[in-house]
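Working notes, beginning with the structure itself.
All protein chains but one are shown in place.
Chain lettering (A and B) follows the sequence in which the chains are written, and residue indices restart at 1 in each chain.
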Amino acid sequence: MPFIPHTEEDVAEMLASIGAKSIDELFDEIPAELKTGKLTRVPPGLSEMEISRLMHERAQQDGFYLSFIGAGAYEHHIPAAVWQITTRGEFYSSYTPYQAEASQGTLQLLYEYQTMMASLTGMDVSNASLYDGASALAEAALMAVRQHKTSRRILIPQTVHPIYRRVARTIVRNQAIEVVEVPYDPATGQVAMDKLDQFAREEFAALVIPQPNFFGVLEQVDALTDWAHDKQSLAIAVVNPTSLAMLKPPGEWGHRGADIAIGEGQPLGIPLSSGGPYFGFMACKQELVRQMPGRIIGRTTDLEGKEGFALTLQAREQHIRRSKATSNICTNQGLMVTAATIYMSLLGPEGLYRVAAQSHANTLSLIEQLEKLPGVKKAFNSPFFHEAVLQLSVPADKVLNKLKAQGVLGGVLLENYYPDLKNTLLVCATETKTAEDLDKYTEMLQEALTGV
Amino acid sequence: MSVPAELKYTESHEWVRLEADGSVTVGITQHAQELLGDMVFVQLPDVGRTLAQREDCAVVESVKAASDIYAPVGGEVIAANTDVESSPEKINEDCYAAWLFRLKPASADEIGGLLDAGGYQKLLDSEAH
Partner (left out) sequence: MLIFEHSRKNRLNYSQAPATRPAKNNIPDNLKRKTVPLLPEVSEMDTVRHYTRLSQKNFSIDTEFYPLGSCTMKYNPRACNSLAMLPQFLSRHPLAPEDTGQGFLACMYELQEILKDVTGMSAVSLTSMAGAQGELIGITMIRAYHEAHGDTGRTEIIIPDAAHGTNPATAVMCGYKVIEIPTNRDGDVDMEALKAAVGPRTAGLMLTNPSTLGVFEKKVAEMSRIVHEAGGLLYYDGANLNAVLGKVKPGDMGFDVIHMNLHKTFSTPHGGGGPGAAPVGVAERLLPYLPIPIVAYEQGTYRWLTEKDRPQTIGRLSAHMGNAGVLLRAYIYVRLLGAGGMLRISEYATLNANYLMAELRKLGFEIAYPNRRASHEFIVTMKEIKDKTGVSAMHLAKRLLDKGFHAPTVYFPLLVPECLLIEPAETESKETLDHFVAAMKEILDEIAAQPDMVKAAPHDMPLRKIDDVKAARELDLVWNPAG
């Protein structure tokens, strides 16, 4: 019996102790008419050898590609130590650290994580993670509405990841919170300031500010943050954690700094894995800490004065506050944060800077090379971080298919999200790409362009 | 358990003191304080806010519980005790000295409906069983 250690003798002794004749008898409180259970579509069990073979076949079927896709999930080198330590049973198979004395390892690690994230974002405090970047945006919007008290509207530029916007709408709509979108400037790929100014006289709980934005473009974050603050709205930063090694952190944006910073933590040592598990991060100013959702760890002492760590501010959370909690979140993404903390420790400030700078430089080189091809130009004229939008003169979907046939995933078709952006590709080259990889892409794109 | 005779009480375990100027002072009772345990955070209503009777208007938090505080009578908030906001443990030390906020009652009728010490003691006795 897989994963069940009982011998027949054990079962007999246990039933005798209970005073039951059979295991079946233990289910006698379930009304007979409900006991319809029959599994017809669950196949018979496999041995470890058999499932191993099956999974290797499935993995083989998916294969490996040279990928230039980013769009919210980024391929970075993950040091070997990260997942070897993270999958130690003591991290992998432990529970939420409610019993502080039996969870000091996880608790201290989370405190270290909070410190790293608060510093990286330039904010005062950080929580211990949310599900992912998209749901973190929804939580930030709810938090802003709680804090603002009078407005139930959130301004989200269309330069924010389209799926984040979709997720935020799904979640906040339940509370009759309105999401208002701000168009982008077709020349710069940035938030259109003139369009934003049309909202200057209306009240909003918050303005969401992406950096870099979904197009990879750098926004004028100081002006946007001050715009929000001038009208008593909160500024919510959506940032890429790798980029923060190079870019001005949200806490320093504008005159007062952003109020909440959120984002997708995946670039910090989490494999792409078809989309998850990743983790969302959230940091904020000290005065907002009681509005923050999710778990928070505090440093304290034990009764002999020795340093220790514990979950704190738990009265915000659902297990205590129930219907008045800041969020319903319970399980978060603990193990992913474990990996991210080890990743950040291994890289340090200089290592993370180099990852960011090399990704930036690689994308600059790639775009320079590709722009020289006839029929290819940059869609926007603004500076970018490690992603950029290319405008092709031919059908971009056909180009992508031709590249794929050669083992190259050439980017993301933006038309699916922005109907106006026909035949455009969002392309990313992180530090994992060599000069040869960039040349290979350039050559293959050239071939593909002439062939369609 | 300490139930001062000169105070009025609510079924949600607030105490109410009638002041000479017609205002009322509100705090939480010894029973509530003991149930919650070590207090770590207090959130009080803004001065000037108008409350309806039984409206939730403040929160007291311990490590393991949070409890809403309800306005014992309707009226305007005329003072909030910032002292307990900065030192919530004062509620544990002496809950009848560590008041939370003061109200100017909208009408005298609601005050009449509050429990006296005997009535509150009876409530405590019945909850214990």
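Convention: a contact is a pair of C-beta atoms (placed from the backbone, for glycine too) under 8 Å apart; a residue touches a chain by one contact, two chains touch by 3 or more.
Predicted model, so just to flag it, every value in this text is computed and none were measured.
**Student:** Pick from A:183, A:308, A:375 or A:395: which residue touches the chain that isn't shown?
**Tutor:** Here the residue in touch with the unshown chain is A:308.
**Student:** Of the residues A:342, A:379, A:399 or A:445, which one touches the chain left out of the display?
**Tutor:** A:342
**Student:** On chain B, where is the contact patch with the chain that was removed from view?
**Tutor:** 38, 40-41, 61, 63-64, 88-89
Quick note on the criterion: only the chains that are shown with their structure count from here on.
**Student:** Which residues of chain B touch chain A once you look at their complex with the stated criterion?
**Tutor:** Against chain A, chain B makes touches at 40-41, 61-66, 68.
**Student:** Where on chain A does chain B make contact in their complex?
**Tutor:** So the residues of chain A touching chain B come out as 290, 314-315, 320-321, 324.
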